[in-house]
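Structure first, then comments.
What you see is the complex with one protein chain gone and the rest in place.
Chain nomenclature is as follows: A, B and C, assigned in order of appearance, with residue numbering initiated at 1 for each chain independently.
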């Protein structure tokens, strides 16, 4: 079965009507997204692009942006980052404070909110203009200068972000945040507001499938060893307290966002992005999880 | 660099003298093992066997046995097993009771003690002679009928196993254990006492590198999909609360035991076992972790 | 208003029909008790006995027995007891294991199950015939040799006591239990099975209202300082995770049991016992709590 047929099969199998997932309601702007949006884009290292549905429509990538900021932060501070953030799965929901309390303000990993806020703090320290430079980085990965923040989303998030303010101040009390709380949060809300389509996300994540090099240009963006480690992190920590489930069913490193997007990579094979805003109870796209499980089943390929 | 040269390089780099790990002391029989034992065996899917050091000496495989019992249990009850055990990383040490309390007696995954005890309970229900049938299964995987339990280890473990008795009774209070506590524990202590060498372990685990088929005979032992899922579980949960660290540094699915053994597989490439009894603070072999990190670095191969 | 009028008023106000509490179901023998039993007995230090309802009917005192065993244990080991049990309220349900995990096998206080099991272990160490000697002690307090264990209850409890077996073994793994698990549990199940009426309980607890002396004989049973401390413990820890609520509403030191009994004392004033088997969600007698709140309101007397 060729890739496009596989994607078509997946599209047919996904049952939007009986999906029990719910569109994220915690910020008003996200709640406006139509529940029945659905798209998927597969970018193969040797054989091009395949897609279906709303694969060209931009959505809020939310936590998927944590992969981009982590990549940038590792560039600047390398393994020193791991003094301030751990690399273990959390076993708790994405915004849990309990763990921080038991572990003295060191977040479990860079993909829970607390960890991503520490990463954002690192970038605010090291970048002259963090928002611009992050945008440049993502645009470079996508070879597309139109990618941008969605200011309405960023504003909406800031207005209801009490829990993030709590996390920041709590970590600051453990001296694990160095910059001004508001400045870091402004950067963080912007990174989460990045608007990208499945096609753009798949293209951006190809660097993780291609051992750190941009596929089109062959240019090295990230060290091979760093890519290996980031993929490992996505594998064990990319899906909040459902990372095991995703690994178990899909068997690929990946990252989800509450906008309903999921990106995954199969090293040396492909990167893939899927979007459906209806989230399961753990905050991951329900149809997105199904689509990727179907993909690895139908291709007979997973990293395991 | 050929595989034997890589193993030689690893052997030279491992620094036994400066290793800060400690031999497991929680049962007297394990504490007797000489700290400076060190062996490694690599079994490649296409190109044979490589080894160094004490790779032919048998040791107590302890928690590595949980992979064998899980494979057997999945044969009998399939996906029904997941009603009684979850597939998420635990974020807690291997014998934590806290999580069981918050999650009503459902262990986080089959590789923490609580989960392995539920798996043992399943086997006691479904096997006529559990100890004999587990032994038959492992002997089949190794094509070696001399593999056996170490009764002294099993007895020693039973004599100090208060925490396991606690776990069993606690889960029984949640009705997640069906058989007599003592009978299940007797089976469990025997599985942990299995004595195997690195060479034998690498051979037994080849089934997970070879998509469920025995390499020598081509005989299917486990379904392909089941192997994929078991590898995913080893990836996210195989190293207690250091699973992230192992994944991050080594990038292979694997399983460790407090006897100092670690087995890992690279699907379609190789299985590998390493043994050094000096454990780090998390209960995993310190030099074993180093050896495997070195291996994936030197071969330039990891699943990521 | 004289005391008997106050008790009559309380009896009228208690609304058995609309009580939402439920008879304890966790052991079959307890579940058989008629839900509508209700009795109360007040024993005043200066002015005799008052009662209503089923105040002379025996019921299973369950956790109320923890006060008797604590008094006996303090006699033998004095303040050394507090190396093995703390004196802080638990904030968790009565059979929580989480706290033990974080606090290395030291129970929060002697009135949660774990703490009472340590106390039982102390008595098994120090008494030649623990069951007989506890009975002698309670009979002495009541001046009544007919008081006895209810063997059916003890047996029923033993048959379903997985959680207590778990607690015992868990604490034994921390070396906080010295005797054989089964022997201690046999003693513990017997202490819980003590069958006493409200009248008998009020009489037995008079020693805590009367600064350690038996009221009828003037004989010193417990040191004044020890009584002060035991009353303080009943105040802060006598009602599982509802100790604050009881203190807040009733304002007396007391102890409840899942048999539906509650005993409380007002030092230098009275001891009082009430019984109604319908338990609220926290495991305390709903009408019993109401009756005692009414009592301190109507008498205008509380320790605060």
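The criterion applied here is as follows: a residue touches a chain if its C-beta (ideal position, glycine included) is under 8 Å from a C-beta of that chain, and two chains touch if they have at least 3 such contacts.
Because the structure is a prediction, the values reported are computed rather than measured.
Trainee: Going by the stated contact criterion, tell me the shown chains that border the hidden chain.
Mentor: Even though it is not drawn, that chain still touches A, C.
Trainee: Which candidate, A:6, A:45, A:97 or A:215, sits in contact with the chain we can't see?
Mentor: In the full complex, the listed residue that touches the missing chain is A:97.
Trainee: Identify the residue among C:41, C:66, C:108 or C:190 that touches the chain left out of the display.
Mentor: Of all options in C:41, C:66, C:108 or C:190, contact with the hidden chain holds for C:108.
Trainee: So which of C:54, C:200, C:242 or C:294 would be touching the chain we can't see?
Mentor: C:242
Trainee: In the complete complex, which positions of chain C touch the hidden chain?
Mentor: Contacting residues on chain C, toward the hidden partner: 86-92, 99, 108-109, 224-225, 227-229, 231-233, 235-237, 241-245, 247-249, 251, 253, 267, 296-297, 300, 302-304.
Trainee: Kindly note down the residues of chain A that lie in touch with the hidden chain.
Mentor: Residues in contact with the chain left out: 96-98, 100-102, 162-163, 165-170, 172-173.
In this text, only the chains that are shown with their structure count from here on.
Trainee: What pair of chains is linked by the most C-beta contacts?
Mentor: A-B
Trainee: Quick one: most central chain, C-alpha centroids?
Mentor: Smallest offset from the overall C-alpha mean is found for B.
Trainee: Provide the C-alpha centroid distance between chain A and chain B, rounded to the nearest whole angstrom.
Mentor: 32
Trainee: Round to the nearest whole Å and give the separation of the Cα centres of chain A and chain C.
Mentor: So the centre of chain A lies 55 Å away from the centre of chain C.
Trainee: For chain A, what residues touch not just one other chain but two or more?
Mentor: Residue numbers touching two or more other chains: none in chain A.
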